[in-house]
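Entry: chain A
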Amino acid sequence: QSLTDPASLAQCFVKATADTPMMAAKHKAGPYKIAFSNSLYGNNWRTEMLNIASAYVKQPDVAQHISSFKIFNSGNDVSQQISQIRSMILSGYDAIVVDAASPTGLDSVINQAVKQGIVVVAFDNTVGTLKAINVNEDQTEMGRQWAQFLVKQVPANKTILMVRGLAGATVDNDQVDGAKSVFKDHPDLKLVEVYGGWDVGTNQKVTADALATHHDIGGVWGTEGATGALQAILQVHAPLVPMTGESDNGFMMLATENKIPATVIGQSPALVAVAIRAAIATLSGQSLPQSANVPLTALTTDEMKPDVDYFPKLPGSFVTNISIPQCGVHIPVTDVVK
Partner candidate 1 sequence: MPDAVLRAENLTKRYGGITALEDVSLSLAAGEVLALLGANGAGKSTLVKLLSGNILPDGGSIAIGGEGRHLTSPRMAFEAGVATVHQELSLFGSLTVAQNVLIGREERGRFGHIREDASLRRTEALLAEIGVPDIAADARVGTLSLAQRQLVEIAKAMSFDPRVLILDEPTSALGLTDVHRLLTVVRGLRAKGRAIIFISHRMEEIEDIADSVTILRSGRKVGAFPRHSFTRERALELMLGETQQQLHAVPPPPAPPDSTPPILQVADLRLDGRLNGVSFDLRPGEVLGLAGLEGQGQKDMLFALFGLFRRGLRGDVIIRGQARRASRPLQAIAAGLAFIPDDRKNMGGFMFLPIAHNVTITILNRLRRFLFLDSRQEKAVVSALIRQLAIKCSSADAPLGSLSGGNQQKVIAAKWLAFERDIYLFCDPTRGVDAGARETIYATIRDLAAAGKGIILYSTDMVEFPILCSRVLVFRGGKIAGAVSGAEINEESILALSFRDTGTVAA
Partner candidate 2 sequence: MSATTDLQPGRSGPRLSAAVRRGALPWLILAVVYALCVIASADFLTWHTIRLQLIQAAFIGLVAIGETLAILIGHIDLSIPWTITLTGIFATNLYAAHPHEWVAFGAAIGIGVAVGLVNMLGVYVLRVNSLIWTLSINLMLQGLTLIYTNAAAPTTVVPPAAKFLALGMVGEIPMAAVLWAVCAVIVIGALRFTPFGRAVYAIGSNELVALVSGIRLGRVYAAVFITSGVMAALVGLLLSGYSSQAYLGMGDDYLLPPVAAVVIGGSRLAGGEGGYGGSIAGAMTVILLEAMLITLNVSQGEREIVFGAILLALAFLFLGRSRR
């Protein structure tokens, strides 16, 4: 079966580092009882992600492995999430999929779960404990690829505006570390960093502020919410410069419309499906890297196709990369937008 086929698993789950150990669990006969402990909810990415989770487990080839699937939401409250996971341990789930409220805070409860023979897969906001399988997209690599795109496009001696995400978040630090590993080889480029909070409005505001004080901006290194940065540029009629961003529908629409050289790579909400797949594969006896990365797909402006890569009829806040073909995850857009 394709879900647990070792070759296709190897294609999807790439070791994060060369020395990442492989992990296996005791084989169990399916179908499995799986719980999903989600933290934050209420932004677009999470909403799509929750819809994808519900849709994915209903796809026939997945459904056959699953006897019950339940979503728990704790909000951004670590204590709450710990107690929910404890209650999952009590309920005898076979696997727990986690999008964590804290990268370190859940470690001890996850260790407890693993000790009870439960397979734990964390994705997106992953966890520190080595007992859980972490599935993510390589944020450092993402930041690096964005930066590589920019250093090719931006003339020397210009300023690059880095519209970062949320201060203190691991993802933010990883992305910026990756970018800086590229920029440090280009000392002629000046860097200005602002925090856009991964939010369109905040991006727009901080970009507008930065544009007002820096007039030699030659490129914008943006992440989630870069739609706002682009809008700020359009709004103040600043020169259109090369940009990067995540797979926001709005960003892609504006970039294609204004023919702005841009590249998008995005944290996919379908990671949840990949994580569920990892749980099923592990339970059925396959071994996976303890920390796995899903291959990235970058799209540049000239490659973006309407209604395939982006959706002119959908809201700008829609996160477009709802499928991860390398992992066999295909989610129809109608399952995500109801």
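Keep in mind how these were chosen: all candidates are chains of the complex that A comes from, given by their letters.
Here, a residue touches a chain if its C-beta (ideal position, glycine included) is under 8 Å from a C-beta of that chain, and two chains touch if they have at least 3 such contacts; residues count from 1.
All of these numbers come straight from a predicted model, not from anything done at the bench.
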| Given the candidates 1 or 2, which is the one that touches chain A in this complex? | 2
| remark: Residue positions on chain A within touch of candidate 2 in the complex are 41-44, 47, 51, 167-168, 192-195, 199-202, 204-206, 208-210, 212-213, 227-228, 231, 235-236, 249-250, 253, 314-318, 337-338
